[in-house]
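Incomplete set of chains, arranged as in the complex.
Should a chain be cited, it is by its letter among A and B, assigned in written order, with residues numbered from 1 in that chain.
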Amino acid sequence: MKVLITGFDPFGDESKNPAYEAVKMLPDTFEDIELVKVEIPTKFYKSIEVLKNHIEKEKPEVVICVGQAGGRFTVSVERVAINVDDARIPDNGGNQPVDQAIVEGGPAAYFSTLPIKAIANAIREGGIPASVSNSAGTYVCNHIMYGLMHMINTQFSEIRGGFIHVPFLEEQVLDKPNMPSMNLDSISKALGIAVKTACAVELDSKQTEGTIC
Amino acid sequence: MKVLITGFDPFGDESKNPAYEAVKMLPDTFEDIELVKVEIPTKFYKSIEVLKNHIEKEKPEVVICVGQAGGRFTVSVERVAINVDDARIPDNGGNQPVDQAIVEGGPAAYFSTLPIKAIANAIREGGIPASVSNSAGTYVCNHIMYGLMHMINTQFSEIRGGFIHVPFLEEQVLDKPNMPSMNLDSISKALGIAVKTACAVELDSKQTEGTIC
């Protein structure tokens, strides 16, 4: 199987993005899985365009996009992307859309087609904190996840795809009090487990990972 | 104008629910706004049925459902409800659906039709912490919000509606370390501001309240 896995470049005040740092540490193959690793610019619109080009060129069976979630305690597997851009800070291209649809007339949301519960469970079995998340935010991470799922639903119906958020690296929080972080090796190991689980599990496990609110 | 505002009854290990506690403290009228206050059972399915009966009987122009969000720091105005039930604990009727659609074949999500930015802003101007939230969870709160928006979209198109989550009361966190809480008077005052803003503002303000992730 061929898996396309992407990570964003650094944005805001950060000089690194744990997403692509961890993605690029992954091996090129896991047994019979071929892994294509791509860095994506943290830019509205452009990010989806770059992703589309790579999907068309590589023709992967699974696409996993990865982004930084500063403040999260776990590797979090996103359940859903919503059809709205609402940027608290400008992206790397200076865009700062507020309350704009990602796809005009598109559905309000798309659910991930990755086995999200199975992935979170497998990462935890690997000893690394993981969970299912019900919001990918309203910035470029949610934007590319919505864009990916829209492409899958309208053009590439044979692909399974979704999004994973990862915490800050330890080195990113040295001057941020009370801010959770995760070791780069752990993040990369978690992503490797996610890739293998996404390829191995067709039907997601039915175990609760729900959130009261 | 007539506003129907609902609050859930207590669930889980709690003996009070700040939602209905705060709702029932509201006056019956704000100038020309008539307020109908209803307690709703924290039960999947039944909650939507009860809500529907009250909507049909009262014919309100605005519906605001309110629920408890233990762990939140602010009064949070929900942006979106997703079409999934995933219950970490059983509801008050013993139901614990996992990864089930709320409306089979319904859209993946509905956006609130309340002026969510204007409401959050007005509450903050009243001196009370408030924010826009991008996830109402996957429990009965998200369930009733999705149910409400589905009814609005399919039957009651003239109604505007949405959901607001409120923090634990101070008395609920006495034995919960590092758990945020809010004074009952503040919560109730915030809901009063929300009611008035929902009636006064047709077009939501375009100010960012976005979340990176």
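Assorted remarks:
Rule of thumb we're sticking to: contacts are C-beta pairs under 8 Å (C-beta built on N, C-alpha and C of every residue); 3 or more make two chains touch, one makes a residue touch a chain.
The structure displayed is predicted, hence computed values, not measured ones.
Copy number for the full complex in this structure file, with 2 chains shown: 4.
Keep in mind that, in the parts below, only the chains that are shown with their structure count from here on.
Annotation: 29 Å between the Cα-based centres of subunit A and subunit B.
Per the touch definition, subunit A reaches subunit B in the complex via residues 12, 67-72, 79-80, 82, 84-89, 96, 98-99, 107-111, 117, 134-139, 141-142, 165, 204, 206-213.
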